[in-house]
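I am attaching a structure below and will ask some questions about it afterwards.
With one protein chain withheld, the remaining protein chains of the complex are depicted in position.
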Amino acid sequence: MLSEKNRTILFMDQGVHLAPIMSGETEADGVTLINVQVRYSLRFKPEDRVAVQKLSKIDLPEKIGVSSIKNDKMVLCLGPDEWLLIADLSRKEELQQTFERISSKFVCSVVDVSHRNTGFSIRGPYAETMINTGCPLDLSIRVFPIGRCTRTVYESTEIIVLRKGEAEFHVEVWRSFAPYLSHFFEKFMMDVSVPQRETGGGK
Amino acid sequence: MLLIRCPYCEEDRPEVEFSYAGEAHIVRPVDPSLMDDAAWAEYLFVRDNARGRHYERWYHIYGCARFFNAVRDTVSDKFSMTYKMGQPRPTDAEITEANNDGLS
Amino acid sequence: MTGFRKTGCGRIAEAQVIHFTFDGKKYEGRKGDTLASALLANGVHLMGRSFKYHRPRGVMGAGSEEANALVTFDRGPGRVTPNVRATTLELFDGLVARSQNNWPNLKFDFGAINDVFSMMFPAGFYNKTFMWPKSFWDKVYEPVIRKLAGLGPAPTAADVDHYANIYRHCDVLVAGAGPAGIAAALAASETGNRVIVADEQNELGGSLLCTPGTIIDGQPAWQWLKESIEILKSRQNVTLLPRTTVIGYYHDNYLGLVERLTDHEKNLNPDKPRERMHRVRAGKVILATGSIERPLVFAGNDRPGVMLASAAQIYLNRYGVAVGNNVAVFTSHDSAYEVAFDLSDAGVNVASIIDVRPTVSEVLLEQARKRAITVQSRAVVCRTQGRLKITGVHIAQMQDQNIITRPTHIACDCLLMAGGWTPSVHLFSHSKGSLKWHDDIGASVPDLPNENAVSVGACNGTFGLTAGLDEGAIAGGGQGKFSTSATEFGRGQTWQALPTDRDPSKIKAFVDFQNDVTEKDINLAIREGFKSIEHVKRYTTTGMATDQGKTSNLNAVQIASKAIQAPVQQVGLTTFRPPYTPTSFGALVGYRAGDMFEVTRKTSIDGWAEENGAVFEPVSLWRRARYFPQGGEDMHAAVTRECEATRKGVGIFDASTLGKIEIVGPDAAKFMNLMYTNPWTMLAAGRCRYGLMLGEDGYIMDDGVIGRLADDRFHVTTTTGGAPRVLRMMEDYLQTEWPELDVWLTSTTEQWAVIALNGPHARKLLEPLVDGIELSPESFPHMAVREGTILGVETRLFRVSFSGELGFEINVPAHYGRDLWEALIKAGEGYGITPYGTETMHVLRAEKGFIIVGQDTDGTITPDDAGMSWAIGKKKLDFVGKRSLDRADIKASGRKQLVGLLTDDPDIVLEEGAHIVATSGQSVPMTMIGHVTSSYWSAALNRSIAMAVIKDGRALTGKSIYIPMPKKTHEAKICSAVFYDPKGERLNVV
Partner (left out) sequence: MVKYSVASLFANALHGHKKWPKQWPDAAPKKAYDVIIVGAGGHGLGAAYYLAKKYGVTNVAVIEKGWLGGGNTGRNTTIIRSNYLYDESARIYDHAVDLWDGLSQELNYNVMFSKRGVLMLAHSVHDVQSFQRHIHANRLNGVDNQWLTPEQAKAFCPPVNISPGARYPVLGAALQRRAGTARHDTVAWGYARAAAALGVDIIQNCAVTGIRRGADGAVQGVETERGFIGAKKIGVSTAGNSSVVMQMADLRFPLESYPLQALVSEPIKPVMPCVVMSNSVHAYISQSDKGELVIGAGTDQYISYSQRGALHILEHTLASICEIFPIFKRMRMLRSWGGVVDVTPDRSPILGKTPVPGLYVNCGWGTGGFKATPGAGDLLAYTIAKDEPHPINAPYTLERFQGGRLIDEAAAAAVAH
């Protein structure tokens, strides 16, 4: 039987030990490790989307690459039948109840991946360029506008990129790849902290 | 690095997001036990390996995670078209049309 | 001599004076110089030695086409770069460079003995000799050849710089910022297109930089250039990249651009990357890469002081340096006249213009007369004089390629040669665009593009400033309506080898200067039957030097064409291969060096292992604790202790790296039935089963324990390295073959930290910590799975064992992994809890005969080979790999089967990988019947144990086999692979 003296709650450690958070030109700029959030991988048939949305009150974008961001809840449509929901930790119970309702009515798969991913917030004038050091997508605002999201790759590492603002991105990566990714960001910040060559616009 | 149109994402995306998945339209037999060794070996191993027009599969592994089909010329490496899994092998006319679209 | 720097000429004449060192000697230069221009300003032409004959060589060009003036650029330890072109090395105060490929020094090089005996070293000589005696090739001849070959010194220290890379996208990429490129960029950027302009030089402008006298749209060229660049800079949509070489043009308008960031900087900031690779995807590519002047092929054309006329113009008009005081000009093209006139106007004596053509335009002759320059037409330089520097030339009249007069001698300190222009079609050719031959310019120009590319200006064969500007502007989407003062570009004639008055077998007329390929070598290749230009190139090595034949290819092909008496098109053009100019490995490596070469995946418990002295091993991308030595233990001692502690008390192991896949949906069991050999339909929720996965070829691919959490939900585990390919294969079958199944797959490898507790005390340790799961053997039997909480955190608890002991695998969300681990260690103190690593895990499982996929199997082992036919669902109609198990050779006897081995001497631990024979005393080659797959010292059994795959091994149980080792042959008996607790009673401790 459970002994009372052992009833301690475990400490949550993201298990990702990064160099000191990298700062940018202003306080809000730079790369930050996002605090623990809840994440669910939602899979169901595209034809059920509207009904699931109605039942769950969760905004589920129809098109791959589109996200919905409401308050502390982000839903990213990553595939034809795949959504990633990221929310504040405080939403966990409420969401689980919602998912139980969905699961009872629809053919679907809900998998908790809260701890699988680590989230980075990348902000500032260099944000786009920084991600482009290893990510081959065109992240210019006209091609990759605010709200756009996708699974893609950074060098050989799978990442998810979401644009939250003109100069603000949310990047998700599997937990054990986070320190590796942060090495690149760190090095890049060092590179741009030294005087830049003279070029045309768009600094 | 090729630029590949994912028929699910409906976008041209860089090759490093994709993983090649071999010749397309090689359907796994419904009941393999009915095949003789030769027919089974043919299914397992024998490939067109076409010099020229090639039907092949790609996996958008670092994207929408879908497998899909493509028609590509293996001499020029140019894609004629890509299409969703389950769609039939395109006809010559469809490929020609796709090629022309690509050129315009 | 100070007269070489011409005040009033060039762009840097008034610039700051700086100092540099070449071959230990101090010189003065100007800020903005290249090493070559600065040395020339000091009257130094001799800058290198050639590859094969070690002939003294002066600078020939003024850009990246340079073949002769290669130096070693020394910025201190870890920053020594061999084979740098003096013509592209930007000078800074304190720069140190050295000549190379000579001993003892540049002026006196023993290697030049090769030149004396050069008659013994024609093209391909090495194919014909060095064959006797046979053993001498790698012992004697080759080492000597190797020492003499090679150019710069080999590196000795690791590079201390770092490199960067970035992906970029643009609507238009302009390669080359000469007039055509600038005009294209101006037009293309006007509409808001994203435009990138890259140029290999430090200054944008290309040929405009050396033609200050020209007027463009009413402005002097330099003013026009300055203003144009200002406009481009002011546009937000334009990125200008000077010092950036487009090195290669790849599929679908993907190009590599290398930007040099620090080599030119006096004060090196070590934090700054040395070079950056821009990986550019362009909508459209405008190639404005210009053209390169061609040398003439004549006797003694490699004497220091012989150089391209265009180079002399660049040195004069850009750097303010006269290449000589008394210059002769040897030409087959009008373009050399402008150079001669510029030199003359700058006060340099032009000794003579020797023109091979029978007639020269009257306009040019008039200009020459005005400057009192003599012009000899239908004339040829039939040889040159001077040792380390040219002192004079012999000139004769010629007709039909024959000398018809006695040569006359004139003195000169420099000879310019101008053999026409070669469009730089390299990038266009990388892109697989086709070329067409133009007889009138004696060169190939772009024909049909294979990508969305357009060539403009000289690289398109469009010579002349006005035409180039117009063509550039139109390509950029604008209108080409430039007016310039440039005279018509002029004409030329291309020539093969020119005649000499000497015995042709005694002279050398160079085609490829760096590789010392002469016109005779090319003719020899043809004579010996090499007909394709690719053959000629490989036989003579022409075009294969570090300049990749930029100045030599077309001369070579025309000489070959003449010798074969076939048109150039038939001889073929050599293929241009990336990169355009030699490119640092570092630039291609980019950030991916050191820590960033490859990820090292670590579990959330890794930190504890590190702090507690674990020795790690890499397993696929992960690192795993291999063992935890205490107080100076070696691996053997540590593993023995860890094994004993686990079997007698309780051991704790980090199993987080195992792959995990959540399979969810109403058809989950159906899908599992197809993917794994085992039956899944009847497995109840809450129970686990060992799953075996085959490839479609029938060989074991992966395995793992799989728990059924609910009717529609499986928790699948895979091997550590197998996780990605298992998921991929599952997705492949699901999406391609069985899309009708309602099931989804989600990787959860990193969601869960997994801690394995094994040993008789495992339950006692765990029980007080767990909530909501009854752990008694009755309610939680072996091979069961439950969900509950441990220390307040949700857990998926498996009762499984890979050690044969009572075992549990505790899955908790990853971020709790370390804290749980530490809590268990603390709670287990009373039970002697012992952390163990992969090595102990391997021993414990081997004692029980459990296989490790990838160690005991190798991609050629079927379930039956592994003795695991029990894992195959006998009633199943189909699963991946099933049909392959039914093939003739898979069913035949003689297959290797997994068995146990016990050595006759229990102290002998066999070597893993050792091969097995049926009888002792065989001589080599022996008949091998199998090999040892796993072998350990078993503390539990106090003897060695081993597993092996042996031909028909199961039938040989009890028989002796032999393991011949270099010093001794071991004998062992075949037995069951289950060495320990064969009845499995230890799982049932209460």
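By written order: A, B and C. Residues from 1 in each chain.
In the analysis below, a residue touches a chain if its C-beta (ideal position, glycine included) is under 8 Å from a C-beta of that chain, and two chains touch if they have at least 3 such contacts.
What you see is a predicted model, and the numbers here were worked out from it, not measured in a lab.
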Neighbouring displayed chains - absent chain, whole complex: B, C
Listed residues C:Val17, C:Met119, C:Ala372 or C:Val990, member touching the removed chain: C:Met119
Selected from C:Lys226, C:Arg592 or C:Arg687 as touching the chain missing from the view: C:Arg592
Contact with the hidden chain (one of C:Thr262, C:Thr405, C:Gln493 or C:Ser532): C:Ser532
Sole residue of C:Ala149, C:Ala710 or C:Ala955 that reaches the chain not shown, by the stated touch rule: C:Ala149
Hidden-chain contact residue, picked from the options C:Ala346, C:Val619 or C:Ile825: C:Val619
Touch list for chain B against the chain that is not drawn: 1-2, 15-16, 19-20, 22, 37-38, 40-42, 44-51, 54, 56, 72, 74-77
Chain C residues that touch the omitted chain in the full complex: 51, 79-83, 119-120, 122, 125-132, 134, 137-138, 142-143, 145-147, 149-159, 161, 163, 165, 248, 250-251, 254, 256, 277, 279, 432, 503-506, 520, 524, 527-532, 534-535, 538-539, 541, 544, 546, 548, 575, 577-579, 582-586, 588-590, 592-595, 597-598, 600, 617-620, 626, 697-699, 719-722, 852-855, 857-860, 884, 887-890, 911-915, 917, 924-926, 928, 931, 964, 966
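By our rule, only the chains that are shown with their structure count from here on.
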Chain A and chain C: spacing of chain centres that average the CA atoms, whole Å: 32
For chain A, residues contacting two or more additional chains: 136-137
Set of chain C residues in contact with two or more other chains: 279, 281
Partner chain A, residues of chain B touching it in the complex: 1, 8-11, 13-14, 16-17, 61-66
Chain A to chain B touching residues, read off their complex: 64-65, 78-80, 82, 136-137, 150-153, 156, 158
List of chain B residues in touch with chain C within their complex: 1-3, 14-15, 19, 21, 27-28, 31-33, 35, 37, 40-41, 44, 57, 59, 61, 65-67, 76-77, 85-86
